[in-house]
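What follows is one structure encoded as structure tokens, with my remarks underneath.
A protein chain is absent from this complex, but the other protein chains hold their places.
Labels run A and B following the written order; every chain starts at residue 1.
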Amino acid sequence: MGKDVKGRRDFIGMALGGFTALGGIGALYAMKRSWDPLPSVKAAGFTTVDLSAAEENVLSVEKWRGKPIFVLKKSADMKKDPRDVVVGSDHFHVSIGLCTHLGCIPAYKPTDHKFLCACHGGEFDASGHEIFGPPPSPLEIPPFKIDGTTLVLGEAGPEYKKMLDAGLTV
Amino acid sequence: MKELKIFGIVAIFTLVLYWGVEPFAHSQMHKHVDSHGFAYDGTADIAEAVTAEKNDTAEAKKVFWGDVSKISALKGDVAAGEAGFATCMGCHMEGGVNMGGVIPPVLDHAGAIYDKNYLIALIKDPAMATNVDHKYADTSTHPMGSIKMMMTDDQQIADVVAYMMAKKAGEVTTKEAFSEACGRCHAMRYAKTTQLGDTPTFKHEKDTLAHKIKVIDEQSLVKAYMGKLPPDLSIIIRARSAHFMETFVENPQGQMAGTSMPRVGLSHAGYEKVHAYMTEIGDPSKPAREALGPWVLLFFTVFTLLAYFWKRSMWKDHY
Partner (left out) sequence: MAKFEKANSIGEWLDQRLAIETLKKVMNTEYWIPKNINFLWAMGMVLAATFGILVVSGIFLLMYYKPDTALAFDSVNYTTMTEVGYGWLWRHIHGVGASLVFLVIYIHMFTGIYYGSYKRGRELIWLSGMGLFVAFSAEAFSGYMLPWGQMSYWAGMVITNLFSGGSLEAYGLVEWIRGDYVPADAFLTRFFMLHVFLLPLVIIGLIVLHFGTLRIPHVNNQDGEEFDYAEAAELYKAGKVKESKVIPFSPVFLSKDVFVMGVYFILFFYLVFYHFEFAMDPVNFDPADGLKTPAHIYPEWYFLWSYEILRPFSKDLGLVLFAISQVIFFMLPFLDRSPNVAPASRRGLFKYWFWILLIDVIVLTFMGKLPPTDALFANIGLVAAVLFFVLWIALPFITKSEKKL
């Protein structure tokens, strides 16, 4: 067989292979979409927390996207912080209750105004700053929006965006 | 060419096989019911009574639908109708409660979704209009039967219907059409609606359960009235053929003699809306399917052409 004839054959074979690969990419895209979180999971990513019922220096834990959310109303003797969620004259500490070291849930000690992580001894103050042990960064603040006296978790309001811009959380 | 002949034989046998197990089998399995274009004049009702050899009923139906067409010919006064319509509002309001088995339907879009003659018939005699008179010894025992005593004047009926056709015919969403026409009896769990309307989301399980109990109570009432709980319509659009749906909604007795489902009197436009909603919920992938289909077929057409040329070049020297 002649050389150029063989070349043309290879070209058709390669064109077919390339075209099949194109279809394969399309199929992969559909497969990727099938792995995405469901719309209902995404829609359920919002939780509302009523702040009006909170008591001072009592930690309440809410669940948002499967994670614990700390809500702590600060009493007058507790230090205010730029990370606080301010509603009227009340200051709240709101954070994702997972230690930034390896993800255990720290316990709140109301007498010391401190969060203690049992796993590796990390400590955070009542504003979520790491003060002792291995945690590399403060407790994270979930995206929130203040709506009257309720807090909508999962939606980024202007107060949250300000904190984000100021680098107070990630 | 020999190979094409073989292909032809395979194709013919396949098509015959398909014809036998699909179109032919289904034509033999299902009762044939003609659609009458969502026009309501009692023809089918009278024919059913005649077939069942119930001469008195047939006679009564003839007189009844004769009267309906007479009222239909009257010119209704919209302004006068508004006063008469106030009578309806006693029961047919938003957030109504179960009365004698069902919650009276909201009439906000009655003029947009129901047929005029049907509405006339319904006010004149609800049991006859809905073609479930066989369920009642005396048609005035129908939950809405008392209307026969409340609205007796033909002109008044014409006025009220004229009012509904003129003032209650605003733009209606597919969901409103469905919930007003079907939603009192049929739940649709894929749209999160029950006989009590949209299911709210509750933060606490206790409230969720409390709502569930309310729904079950309502369903028990509907069940007691209808004999069985009307089915959830989430994917009914895929469970029944388009022709069945259309003719069944037009006249349930035609497809299922003796069913307790009343005729709801949708106009053609009203049915289109309801049908569109059932498609949205029961077959939401339809638009995506129709958008993707041509591309996939185009892909395989090009694929086949390329494969053909490849094959030809491969086999060229072999003969």
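Assume contacts are C-beta pairs under 8 Å (C-beta built on N, C-alpha and C of every residue); 3 or more make two chains touch, one makes a residue touch a chain.
It should be emphasised that the depicted structure is a prediction, and the values quoted were computed from it without experimental measurement.
Colleague: Among B:Val33, B:Met151, B:Leu221 or B:Ala307, which residue is in touch with the absent chain?
Modeller: Residue touching the absent chain, from the options given: B:Ala307.
Colleague: Of B:Gly20, B:Gly66 or B:Gly100, which sits in contact with the chain we cannot see?
Modeller: B:Gly20
Colleague: Which is it among A:Ser34, A:Ser89 or A:Thr111 that touches the chain not included here?
Modeller: A:Ser34
Colleague: Tell me, which residues in chain B touch the chain that this view leaves out?
Modeller: 2-3, 6-7, 10, 13-14, 16-18, 20-22, 24-25, 28-29, 189-190, 231, 234-236, 238-241, 284-285, 288-290, 292-293, 296-297, 300-301, 303-305, 307-308, 310-311, 314-315, 317-319
Colleague: Just the residue numbers, please: which parts of chain A touch the chain that's not shown?
Modeller: 13, 16, 30-31, 33-36, 38-40
One rule holds for everything that comes next: only the chains that are shown with their structure count from here on.
Colleague: Residue numbers of chain B touching chain A in their complex, please.
Modeller: 203, 299, 302-303, 306-307, 309-310, 313-314, 317
Colleague: Using the touch definition from the top, list the residues of chain A that touch chain B in their complex.
Modeller: Within the complex, chain A touches chain B at residues 1, 8-9, 12-13, 15-16, 19-20, 22-23, 26, 48.
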